[in-house]
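Here the complex is missing one protein chain, while the rest keep their positions.
Let's turn to chain A:
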Amino acid sequence: MTTRESTDASAAVPTPAPRRAPSGAVADVVLTVLLLALFGWGFLEAAQWSFQAALFPRIVTGSAFVLAALHLVHALLRLRRRAALTSDGSADTLAAEAEAEADADADDAVQLFRTAGPQRWAAALGWVVGFFVLLFVGGLFVTAPVFSLLYLRFAGGRTWVFSAVYAVVTGVVLYLAFEVALGVPTPPGLFLN
């Protein structure tokens, strides 16, 4: 729903329909609670160590716990304020706030990560997982051509010939650079490990 649409809707209906809190505000609360738990665990874990080993971790985790708690309060207040605005029917205020937030974060990556649907996310993550599993099993010099070929053919929609040429060139360039010229070790794969 665009800002324009939401504004029009609020003008037509006297009592606006209840809105859900923006996902960013809820995510802030969830992430802060997770971090709070992590810092709390870190602080308690340090109790098992000697004074010297535990001093700096306790300073760090203790301070971080307090800061995360402050942020949690801040995030909860923000959620409550939004809820109050919703119940007051201040849809315009919320719309303006959402617009301001969108302007503040007018970054391609933010928008893309927000708007990409589950199918695109699943496909992208599937390819990533496939790549790293192949890398672990087959090593670099198998993964480079095989993944390039499959990704370009099926995700990139290129022809078999183009994909094959790209795959071979990538494999050869990496082999020459890392194996022949620099002699730097690369992931060998499960069978050569």
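Throughout what follows, a contact is a pair of C-beta atoms (placed from the backbone, for glycine too) under 8 Å apart; a residue touches a chain by one contact, two chains touch by 3 or more; residues count from 1.
Assume contacts and distances are computed from a predicted model.
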| item | value |
| --- | --- |
| Protein name as given in UniProt for the chain not displayed, "Putative spermidine/putrescine transport system permease protein", "TctA family transporter", "Ethanolamine utilization protein EutJ" or "Pyridoxal-5'-phosphate-dependent protein subunit beta" | "TctA family transporter" |
| Chain A, residues in touch with the chain not shown (by the definition above) | 24, 27-28, 31-32, 35, 38-39, 42, 45-46, 49-50, 52-53, 56-57, 60-61, 63-64, 67-68, 70-71, 74, 104-110, 112-114, 116, 120-121, 124, 127-128, 131-132, 135-136, 140, 143-144, 147-148, 151-152, 155-158, 166, 170, 174, 177-178, 182-187 |
